[in-house]
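Worksheet: the structure to be examined is printed underneath.
Apart from one protein chain that is not included, each protein chain of the complex appears where it belongs.
On to subunit A.
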């Protein structure tokens, strides 16, 4: 493994064009421009070369070449990630999986679907619906994001509390290792012998391998789903109402909360009929058999009223249910309309800390002179504070980022964590040291090393490099420009 043998860019392009159609090996700046960042556009960089293979064998070959010459590889799905996990490496190859968009098989009796990694999340449920089945995890980006990206980020959605995250809905994956070897993890059974490697791969942000096929579980579509909207004149009461539902022994299919700035923005965007004078809004969806939903809707509405809801409304049709959700699902773009820019944070807290965290966040908002709107998955304590700012005002982005990291520190302080679903990527790499100590980070590096001994898979993301971890890095590892940048996590 001698890096001096490494071909120059033009030679590499030729190597790739030997087995990938020339137009899918991109090396000019203009055509690569759309790939310079994912959904978090404040971090961007230009890859050396972008490749869009079409077959698994081509992926293997790309990986073998990159391994031979120790070239960094960043996998990319649809690029909707929000932590700069798919941000290209300037010395490396960006491996785009968007041409892998075939649904390979749906097995209605076994309730599973075998998918190429570039299949869009929503397309799975659409294809399964003729069989009365659907795919559970539904990130708000589901129209666009890919199942490969969902596995790499362990994405969640509105239905997490009842139906789980991506990790709960996978059976099997095929993955190409850094050496270019195709391996199968999991099976069509519910568990497999040996280490649960699927657990490690899920949420690994492209640091352990490139996912080339995913088999997911499908669930029976509920006979009925209905949503209750409830307005409250104070956030604490709404938070208590969330606990109240759970204490009754009811697990809603979705339980979402918005604060006043988010309600106002979402209503102006979606015209869903949200009470714009409310301080907090809950959307609680119940699903199951007709009889069950009818019984539980009545119970929950009664409970909300008893606990001080100022308004309640129960969806009376599928159209009305969709409308009530539309405001929530479009909350990010809605907030985007009332501010030149916004920065979406993602932290999790124990539900009981909700009111405390919101109050503290309000104080920080005043301190930093930046407005905050909040939408969150209240059922599982996953907050999405949206910090409103203007990137054209000098210093405002930096202030926003500092405010954001204070919010994440607050989440950890009350017993929560720095990311519930968006991942660490480049964005939260510094906050990893708040949640984990050096020994724990070293253990993560040892895991990474087991899969990627030369450290070329999505380098600089996910886990900060500490001095102690150096022992896990091979001595002949290539030096990247980014190794010297503090943002890449050289925290030692």
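Everything that follows uses one rule, which is that contacts are C-beta pairs under 8 Å (C-beta built on N, C-alpha and C of every residue); 3 or more make two chains touch, one makes a residue touch a chain; residues count from 1.
Methods note: contacts and distances are computed from a predicted model.
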Name under which UniProt lists the unshown chain, selected from "ABC transporter substrate-binding protein", "Sigma-70 family RNA polymerase sigma factor", "Methyl-accepting chemotaxis protein" or "Glycolate oxidase subunit glcE": "Glycolate oxidase subunit glcE"
Residues of subunit A in contact with the chain not shown: 107-112, 131-133, 153-154, 156, 160-161, 164-165, 167-168, 177, 181, 183-185, 187-197, 199-200, 202-204, 220-223, 243, 246-247, 249-251, 288-292, 294-296, 348-352, 377, 379-382, 415-424, 428, 432, 435-437, 439-440, 443-444, 446-451, 462-463
